[in-house]
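Complex shown without one protein chain; remaining protein chains in place.
As written, the chain order gives the labels A, B and C, with residue 1 at the start of each chain.
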Amino acid sequence: MSTTPPPGTIGVGLISVGWMGRLHSRAYNALPLIYPELGITPRLVQAADTAQAGRDYAENVLGYKSTTADYHEVLANPEVDVVSICAPNFLHAEVGIAAAKAGKPFWIEKPVGRSGTETAVVEAAAVEAGVATCIGFNYRHVPAVELAKKLILDGQLGRITNVRGRFFGGFSSNPEDPLAWRFVRSLSGSGVLGDLMGHLVDLMHYVLGPISAVTASTGTYLTERPALPGSATTGLAPVENEDYANMLIRFHDSAVAAGALGSLEASRIAVGASSDYGFEINGTEGSVRWNFARMNELHVALTRTGPFVGFTTVLANSAFPEFARFQPSSGTGMGYDDLKTIEAKKFLLAVTGGPAESSNIHDAVASANVLDAAEESATSGAWVSLPVVAGSTAAFAK
Amino acid sequence: MSTTPPPGTIGVGLISVGWMGRLHSRAYNALPLIYPELGITPRLVQAADTAQAGRDYAENVLGYKSTTADYHEVLANPEVDVVSICAPNFLHAEVGIAAAKAGKPFWIEKPVGRSGTETAVVEAAAVEAGVATCIGFNYRHVPAVELAKKLILDGQLGRITNVRGRFFGGFSSNPEDPLAWRFVRSLSGSGVLGDLMGHLVDLMHYVLGPISAVTASTGTYLTERPALPGSATTGLAPVENEDYANMLIRFHDSAVAAGALGSLEASRIAVGASSDYGFEINGTEGSVRWNFARMNELHVALTRTGPFVGFTTVLANSAFPEFARFQPSSGTGMGYDDLKTIEAKKFLLAVTGGPAESSNIHDAVASANVLDAAEESATSGAWVSLPVVAGSTAAFAK
Amino acid sequence: MSTTPPPGTIGVGLISVGWMGRLHSRAYNALPLIYPELGITPRLVQAADTAQAGRDYAENVLGYKSTTADYHEVLANPEVDVVSICAPNFLHAEVGIAAAKAGKPFWIEKPVGRSGTETAVVEAAAVEAGVATCIGFNYRHVPAVELAKKLILDGQLGRITNVRGRFFGGFSSNPEDPLAWRFVRSLSGSGVLGDLMGHLVDLMHYVLGPISAVTASTGTYLTERPALPGSATTGLAPVENEDYANMLIRFHDSAVAAGALGSLEASRIAVGASSDYGFEINGTEGSVRWNFARMNELHVALTRTGPFVGFTTVLANSAFPEFARFQPSSGTGMGYDDLKTIEAKKFLLAVTGGPAESSNIHDAVASANVLDAAEESATSGAWVSLPVVAGSTAAFAK
Partner (left out) sequence: MSTTPPPGTIGVGLISVGWMGRLHSRAYNALPLIYPELGITPRLVQAADTAQAGRDYAENVLGYKSTTADYHEVLANPEVDVVSICAPNFLHAEVGIAAAKAGKPFWIEKPVGRSGTETAVVEAAAVEAGVATCIGFNYRHVPAVELAKKLILDGQLGRITNVRGRFFGGFSSNPEDPLAWRFVRSLSGSGVLGDLMGHLVDLMHYVLGPISAVTASTGTYLTERPALPGSATTGLAPVENEDYANMLIRFHDSAVAAGALGSLEASRIAVGASSDYGFEINGTEGSVRWNFARMNELHVALTRTGPFVGFTTVLANSAFPEFARFQPSSGTGMGYDDLKTIEAKKFLLAVTGGPAESSNIHDAVASANVLDAAEESATSGAWVSLPVVAGSTAAFAK
């Protein structure tokens, strides 16, 4: 952290002012309203974006004191104590490493790297610099997810037997949508694996513990798309990464869910799906189900016998972790943006030496390794084993 | 408005720093981030609360420049251009009238009065003062509700035939909860009528047009509750207003839904319900259903024949009014607080002479009149007719 | 009953071989398979239908020993012990009276009469003849409905506070469907009241007890339909009865649900609805919800506090009355036809002096009276009171 910030005030630098950059900024602003007792007051210092519109928005709307086209300036700015890295995927690693080298704790959007290897380089840099990190794995913070995690840790579901996870979006289901960076391997790395499956894998790590092995298959179904206007090619250009992926998983013996099996799937071309991101976890004593499209609900079955076996649709209430921070009563829903406020809190707690609630760069590596393993397995047809990543916040058995 | 605010800046006064007062304040803060092009920058000037804790929160957390125990000071403050009235129900009318007299446009929480008569006095004061008003009828702003309204206005449901509305909460279902102000007629006026039914009536006015007559019944089922600690009585004290109300309704000939029938119900003691606030509207060509507990969904049926008759579960997307302001893509949910940001925008547009999107004091009268009529009908057993309230923003036929 | 049937064998006469006539016949056949211990074996003796196709079907498919165009022959047939009356509505009363006069116990489809008055004439005839009766109120027999009734009787929902019932169909939503008997007052009596609301009223009587008063409104929205081919008129002809009805209800002090309020609605033109027939009942300790479109489910909320408030989706299982007769395990669904098998059992138990499980002609009067009261109220605007109908099987308080 830079030398003399006013007490409790933390200078924020932002790299890239897109959807995520704006949301990080709003989250910093919301933090002192939601968590006033922490005494943390983020101050928006400097934002970088190559686009003028982004810089204008940062200055005029978000209220950054200054802006720049060159993100290195942000990293060099002594008033900047922490950095949010919200650039396009292909810049994450580069910026993350630079941030570490500049000694700035960073909150970085997923996927950190286009591969486990690339992610590991960022990890090494962060470890060497000793900076706190936080990854944009925002689904962790949903109160219903946190409650599910708690029920599992407390043993209320008994021994975990299996899990079904899926992240299905339809955002790429239109074959007439052009060949954006998302579909190009050099820019994006994998397709739906990095884009959606990485979130799901992290959720599994967070709630159930480290995955020890996967066997996977992947497919590309909309194989060509119109080249982007202004690109070298005209006409149709090939989609270079997968639209769909599925995999079987196992967990490490150290995991809360040791011995459990499961399947994880992701699609970006699922017609009819809008953020159909969810999981179902079964244990010997109970089951839970959650879906992001109905984020404020947890479906719970805790009875095996008797007349009333079935799932109860429970709306988030004050028994759900963090919920009462945002809404006073059950049924009054939180929104997606609130998750980033929680994420900002966890990040700045990590930065200021508070309780370790935040995801970190090791979690990014852990997730990326699983995705790499999935790609390898999709080619080889074999199960691919995965070590436990030291430092990750996966749910370990007590 | 007070004389010389910096261009585009609007000085905000707040009366009462409870849940709603805090939410209004956050909404003012969010407004320039969500609607930057309006050039409106609210500035939190002064807040009043009789409780020290409220004043401390206003100053230290919300960032009001000053606070006071006496709301009159806020109204007299020349830096205050607009006022948010978030006091307990029994103060609304008094404060609203005082605000009008002070020439301050006000955004006031529901119910404005404990009766139509009381509400009409506030209306008269506001009209005389010529101040803009906005009522906390926040369900209007839900994108799915706005889309339902639009579909109806555009004729996509054909002629509206009937509606079922219900606002069911379980927040008073525990008979061991003490006799708070909510249950005392002098403080609260009616029970669930003013608390929940008023919202529902306003929604119906907003989406379907003015109600012309009602016949109603009401019931109190948890008839006694523990007296509040510190109150004169000990032991059990009687609940003075209704736990449940239902009514049949008709619409004015001028209403978009002229000729439609329907029923509206509200309960505060419904076991299992958490903000089960919703409606279903049928027309000769289509139907819609909405529920606040799944605020980001609209259920739509637009087909009468063929193999695929049924309701489609549609997640809010960029075709839903205002949605794209908050989230870029379908399935990423807005939260309740966002509704207040929209409400703040509508209010400040009204204050600054922009497009008339806001609810107003006439809407409060229109809703309160229906509640009075319901109470009268519950006693008399007869239908009670209602005039159209001039100036209301009900949905009139073109 | 006729003089000497072989022991345990009951001779069945059928009047009208439409959907219902065929279903009654199949139900008689199924009875000894489902309830073998009763020792009752229905034998299909004679069927009447004015249409040749109906008679052919009865003889060739259903296996009736003989058929006739004149239903009086069936009533006169000494081998016929009991009669199923499945004729069009306008014949019910006439045939019911004739059956009573012939001394034949009868199972008659709803609505028994086109009015309460007409129904009462049938009642008088049945009482005078001392014949057992059963009405086609088949929703009573749904295991989930029976369980709801049981939970209420056992006090598991506490004091009943309110109910919302609705029977919404879309079967008449197409304005191009011709003016069938359903839409003609002399043939059908009321519209959706007799067609659907009568079922709902009976359900309420069965589960909650006798309704003591109603206030109602009704509407016709598709006011004209193409005249039937072959009818006097050509072009469009007026629809003579209501498409939609709603009403507020109260219960008698003797009812299980004494003091409860509620609303009941019915529509035959609801776009998107397919047998959307259901109810929701709230009590001070719990709530239940049921819908025919998901007949094998009961939604139950029995918890007022704690983290897991909400409705549990329970699939019919062996704790649901009668379910185990049909299916061995939860989730394996019964169908609509099974309800008629239960109805046949209840009817023949009544005929043979077994336990009184069956609905009866007094229930038909009780339901018809409520419909008449609704029509009267829809004109007068006043609440209309209703006496308790002696002999009905409504749910009385213990």
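The definition used in the following text is that a contact is a pair of C-beta atoms (placed from the backbone, for glycine too) under 8 Å apart; a residue touches a chain by one contact, two chains touch by 3 or more.
If you're wondering where the values come from, they're calculated on a predicted model, not measured in any experiment.
Of A:Val239, A:Val309 or A:Ala395, it is A:Val309 that touches the chain left out of the display.
Across A:Ala270, A:Ala344 or A:Ala395, the residue that sits in touch with the chain not pictured is A:Ala270. Contact with the chain not shown here comes from a single listed residue; of B:Gly310, B:Gly354 or B:Gly381, that residue is B:Gly310. Note that of C:Val45, C:Leu62, C:Ala245 or C:Val271, the residue touching the chain absent from this view is C:Leu62. From the set C:Lys65, C:Lys101, C:Arg159 or C:Arg294, the residue in touch with the chain omitted from the display is C:Arg294, counting the whole complex. Contact residues of chain A toward the unshown chain are 157, 159, 161-162, 164, 166, 168, 170, 173-175, 215-219, 221-222, 243-244, 246-248, 250, 259-263, 265, 267, 269-274, 282-287, 301-305, 309-311, 381-383. Interface residues of chain C facing the missing partner chain: 19, 22, 26, 29-30, 32-33, 36, 57, 60-62, 169, 171, 273-277, 292-296, 315, 317, 326-338. Summarising the interface, chain B meets the missing chain with residues 147, 300, 302, 306-315, 317, 319-320, 330.
Criterion: only the chains that are shown with their structure count from here on.
Distance from the chain B centre to the chain C centre is 42 Å, each centre being the mean of its Cα atoms. Separating the centre of chain A from that of chain C, both taken as means of CA atoms, is a distance of 55 Å.
For chain B, residues that reach two or more other chains under the stated contact definition are 273-274.
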